[in-house]
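With one protein chain removed, the remaining protein chains of the complex are shown where they sit.
Chain naming follows the written order as A, B and C, and within any one chain the residues start at number 1.
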Amino acid sequence: MRVVEALLRVRYAETDRMGVVYHGHYLVWFEIGRTEYCRAAGLPYRKMEESGLWILVTRADCTYRRGARYDDSIRVRSRLTELQSRGLTFAYDVVDAEDRPLADGSTRHVFADSSGKPRRAPAEILEALERFRMSA
Amino acid sequence: MRVVEALLRVRYAETDRMGVVYHGHYLVWFEIGRTEYCRAAGLPYRKMEESGLWILVTRADCTYRRGARYDDSIRVRSRLTELQSRGLTFAYDVVDAEDRPLADGSTRHVFADSSGKPRRAPAEILEALERFRMSA
Amino acid sequence: MRVVEALLRVRYAETDRMGVVYHGHYLVWFEIGRTEYCRAAGLPYRKMEESGLWILVTRADCTYRRGARYDDSIRVRSRLTELQSRGLTFAYDVVDAEDRPLADGSTRHVFADSSGKPRRAPAEILEALERFRMSA
Partner (left out) sequence: MRVVEALLRVRYAETDRMGVVYHGHYLVWFEIGRTEYCRAAGLPYRKMEESGLWILVTRADCTYRRGARYDDSIRVRSRLTELQSRGLTFAYDVVDAEDRPLADGSTRHVFADSSGKPRRAPAEILEALERFRMSA
């Protein structure tokens, strides 16, 4: 199954008084992961939104393994683990520069129109995502 | 089981370009919920940290039901659903001013010392939390 | 000149690895200050936006005097220091529970329509704001 890697560096603003990244920011990093996943699949998320296809988050979870520190190099590895006409699920692994696991989790989404009403995704988008996620 | 309610108002900074609160901010609201829970139990979290007892997040999940908008009045209802000497679990319900569910979720925590090493919580803290969570 | 006070508590998420509030969050606190100012003046900002009057930030500055810590009680005191048909300026003082200055600053704004184009504010809004800001 296709894995797309996004790179980022920990921002000072993302740390908290424990000296590590505040746990809530991992959901932002997951968002960066799926943004890069969609871009790599040839379907930039911003273009999908502009065409009237919104992808709402309906569930998110994250398990924390190890703290990340200011200026650390971080990799977010994203996979598209489920794909249906009504929604999809991404899974994420966040690792540091030495490939040690920092956190992992998943987000569940539904497709919606610009008013937030659930809709089915167009067949060509589903096919493009399916082809991409199954390619090595 | 004891429920503690925290009140907040949606900040402009918390909205995203969909016009609703960005999903990642709910983890911050959960944090406000458990801060107020600990204060109501007579154990302000900041004092626990200052005494050398840190409470690390090891897992978080959130299910999203309905979007919240700028300036909405929000209530976060927190319960302490599990309590052991090594850690604890909180559950949260986030509702709007009309009591409609916006999101719910949970966070799992371990007790640690100031260096991040797991430790057991002192008996008097566990007893105080247990007494509080079982009081109506 | 009328001063409106907003109360808040420092969130864990707002601290950084120095142990104090990350400096960027003061702009969010200023936003809370002017939200409460407009509400106190009888002109909730959300209602202004819904009526087609947007207030864009064109300039912000902040001087930092003293760090704020997790769970501190904070007061944001806001004044409307300039008011014209095309825009307005707010000034802010942020103090702790002992009234010690933490930061102060200002934000400059222009009125705009929902597409972001500059416009003049309606006379009744300008008059209501003028009356309010000059009341003791």
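Criterion: a residue touches a chain if its C-beta (ideal position, glycine included) is under 8 Å from a C-beta of that chain, and two chains touch if they have at least 3 such contacts.
Everything quoted here is computed from the prediction, not taken from an experiment.
Residue in contact with the omitted chain (choice from C:43, C:57, C:83 or C:128): C:57. Check B:54, B:70, B:92 or B:132 against the missing chain and you find that the one touching it is B:70.
Take chain B: the residues that touch the chain left off the picture are 12-13, 15-20, 22, 24, 69-70. Residues 18, 23-25, 27-28, 31, 54, 56-64, 67, 116 are the ones on chain C that touch the missing chain. In the full complex, chain A touches the omitted chain through residues 9, 11-13, 28, 31-32, 35, 44-46, 49, 69-71.
Simple rule for what comes next: only the chains that are shown with their structure count from here on.
Averaging Cα coordinates per chain and for the whole protein, the chain whose average falls nearest the overall one is B.
Homomeric contact chain B/chain C: same residue numbering on both sides for over half of the interface positions. Separating the CA-averaged centres of chain A and chain C is a span of 34 Å. One inter-chain figure worth recording: chain A and chain B are separated by 24 Å, centre to centre, where each centre is the mean of the chain's CA atoms.
Chain B and chain C have Cα centroids separated by 28 Å.
In chain A, the residues touching two or more other chains are 18, 24.
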